[in-house]
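Provided herewith is a single structure, encoded as structure tokens, for subsequent inquiry.
Some chains have been omitted; the remaining ones sit where they do in the full complex.
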Amino acid sequence: MRTAEQYRAKLRSMRKNVYIDGKLVERDDPQLIPGQNVVAETFNFAADPKYADLMTARSHITGKVINRFTHIHQNVDDLLKKQEMTRLLCQYVGGCIQRCMGVDALNALSVVTRDCDLAMGTNYHERFLKYLEYYQENDLVGNCAQTDVKGDRMKRPHEQVDPDLYVRVVEKRADGIIVRGAKAHNTIAPYADEIIVIPTRFMTEKDADWAVAFAVPADAEGVYLICRATAPRPRKELKAPFAEYGSADSLTVFDNVFVPWERVFLCGETKFAGQLALQFANFHRHSYTGCKPAVTDIIMGAAALVAEYNGIEKASHVRDKLAQLVAVAELVYGTGIAAAVKAHQAASGTYVPNFVYTNVARYHAGINIYHEHEILADLAGGLPATLPPEGDFLNPVTRDFLHKYIMRNPAISAENQHRCFRLCSDLLCSAHTGVRQVGGIHGGGSPIMEKIAIMGMYDMEAKKKIAKRLAGIKD
Amino acid sequence: MRTAEQYRAKLRSMRKNVYIDGKLVERDDPQLIPGQNVVAETFNFAADPKYADLMTARSHITGKVINRFTHIHQNVDDLLKKQEMTRLLCQYVGGCIQRCMGVDALNALSVVTRDCDLAMGTNYHERFLKYLEYYQENDLVGNCAQTDVKGDRMKRPHEQVDPDLYVRVVEKRADGIIVRGAKAHNTIAPYADEIIVIPTRFMTEKDADWAVAFAVPADAEGVYLICRATAPRPRKELKAPFAEYGSADSLTVFDNVFVPWERVFLCGETKFAGQLALQFANFHRHSYTGCKPAVTDIIMGAAALVAEYNGIEKASHVRDKLAQLVAVAELVYGTGIAAAVKAHQAASGTYVPNFVYTNVARYHAGINIYHEHEILADLAGGLPATLPPEGDFLNPVTRDFLHKYIMRNPAISAENQHRCFRLCSDLLCSAHTGVRQVGGIHGGGSPIMEKIAIMGMYDMEAKKKIAKRLAGIKD
């Protein structure tokens, strides 16, 4: 397993293909550090013996101890631990741990490459296992690039005016394929080792050129990462862990990128494109049952703390709102536990969480994210929006006024009251806020996608039968 | 184990102490039959070999096979099966299975009698086990009478103007105690064998006379059951299972009832009154994670069916609303699974479901019950409210008009379209509707009670610590 420092060193050695605000930058650009700080914790925690059981696993292919973020789930317990690990780490970094998408993509590939081989006589699974061994041995960080830019939302890939609006195979060669197109919303990509590309939707036979899955190094020739980074406002003196973490994502352009066959995991088998999209969504939504409760934990912790500092912690409406937050966190987490407990084993041996439970849990998280911010805003009052910038707390003239007038509870120092409101301000009123809100809705699939998924899989006929019997209707 | 017929025969032999609408009636009064039809299924299913694993268990005291409705949970699997059994039976009878409250009370007593003995040197647990053996041997049906009438809601038992507003011990004798007071909302009591009385709240030392738990036969001397029965409108010719099931409850008056010591399970140990109230609530809320999803299943099945008959099943807003119902059902059920999986073992050996998960699940069910009816009303249209009575479908003149004009889909008979809307009308516009709605809020504890329970048990300080660390606040 790697250390955080080895991870950072590797990033520094990579080919320069990251753009930020129009500039081509190195991977240690200051804007990318907050995101790397997040990923670094996945190495730090794995190296801590206290978390060995949670953070590491034994590879089912090599038998070696590996970071759980590179592991294929072999049983229910693996799924429960992934969920628990995710919540713990997200609590620690104050939000999305980001590295889950790589392991979720690997698990989906483990299932679908095998199913495809069984149905079509291909041999993707063997290829995949070799790639997996390389990934585990090197303890890599993977981005999963799924969402195509999609052009006209009402048209399929082959119907688009510009065929590149979904990533596609433009040439097949003896040694590999050439791909072109772009994937959007690729969190972690600017500081990942690998980019794992999978389809974004079900495809028809006419969409064969678009039914493609593969992996490339993030700095492969022809790959352009056009990025946006966000983090809470940087602190001058009043350092706080929350302000050290952030994220960045990219629009990832594949401009005639060559991929050797050993890194190609689907190529034209349209029937399995949708399966792969669905399986990734399923594993990723299960990850959400770990991360999203952590996001609620942070909002809840901040809300309880600011209510305490405001002296209103015992007020009935405050306790009512905190209980609402508990309910959101624990319904999502509890249903995630059920998804693990009711998992089934795929042909590949991989444990696949229960589809209905992952989807209703992710759905519930998605429809509550704005309301959770609303609760925190409600309990924190207006100050998060009007808190003077840090500089005013450093200038002696204004600092004295601010320390005098911020006081609510004489038992707590002005600095700590200030720190509490600055955290609330970062949570509610920074550029990072909106990214968390929009990500809370759309990341891993919007509520409307989960509803569609649920209605596609749920046994509604069984429920109609219950009603028919009670009504005395005989078919 | 008993048969349904043995259960009914025993009821017919009981002392007449049931009042309905001012009349003293036998237990086979027509108004009480729909409720008994429900309870009868708990015997029928247990007798069916197909459901042996789900419906029966091995007694931990006698080793005999018993109805699961009399069993003390010995492991996680017992809790999972109770939940699954509850959902299955409630789907079958179209609503509340009612018999759960007895087994929930027994499980709570199994825990608290032991804990009390350990702390206070009493010997309630031994007494309780003897009573349990009797209960299991005779495959009894128990009501749990918990909610006192409570008088002034702002006052404790000993502060009330009339001391009987909470059930209390008025005399202790060598052979037993005399109790007086009344318990409200006692579903199943008019056709139960036993009434198990437990406290309704935490108590102070001054409330010792009110800290009492015991069991009496439902027809014991001095017990008056003043009842209200509800069921869908009875059918003349268009019989349907849904119309055969119903429920009844009682205000149960204890007018100087004698209880022998062997049936007394708490008497003055105020500290354990609250514990017992809480434990029953916990087991009962776990039952709700089984029954409430079934109620949603029925609403969902009826909604999907009427949407199909109305020809709007594929409409996006319809699928959206059905998916909302799925989410409610499966979040509650999934979190109930988590409550079982994360159970702990009490000193008595009983498995106690996780308190946070039972409470958030019951809470979520409670806050959705009205909205679920709203969805069904939305999809069914106005006809459930204006559907002419059954007689109009029997009179030849009006029947022909009605069969002509009810037609939506020529592929479905007018009778079946009628049956579907009659079920919807029973679900939405009968006296039973309101009882289901109010019961859905208050049965097993209202959402506000779950919020209070959650806030009393949840580790909110741990969440504040997460926020403090992120804010850079050192205690």
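A and B label the chains in the order they appear, each numbered from 1.
Rule of thumb we're sticking to: a contact is a pair of C-beta atoms (placed from the backbone, for glycine too) under 8 Å apart; a residue touches a chain by one contact, two chains touch by 3 or more.
This structure is a prediction, so every number in the text was calculated from the model and none was measured.
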Inset, instruction - Tell me how many copies the full complex contains, given that 2 of them appear here. - result: 4
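The definition used in the following text is that only the chains that are shown with their structure count from here on.
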Legend entry - Interchain centroid distance [CA atoms averaged], chain A/chain B, Å: 40
Legend entry - Complex contact set, residues of chain B against chain A: 91, 94, 238-242, 297-298, 300-302, 304-305, 308, 319-320, 322-324, 326-327, 330-331, 333-335, 337-339, 341-342, 356-357, 360-361, 363-364, 416, 419-420, 422-423, 448, 450-452, 454-455, 458, 460, 463-473
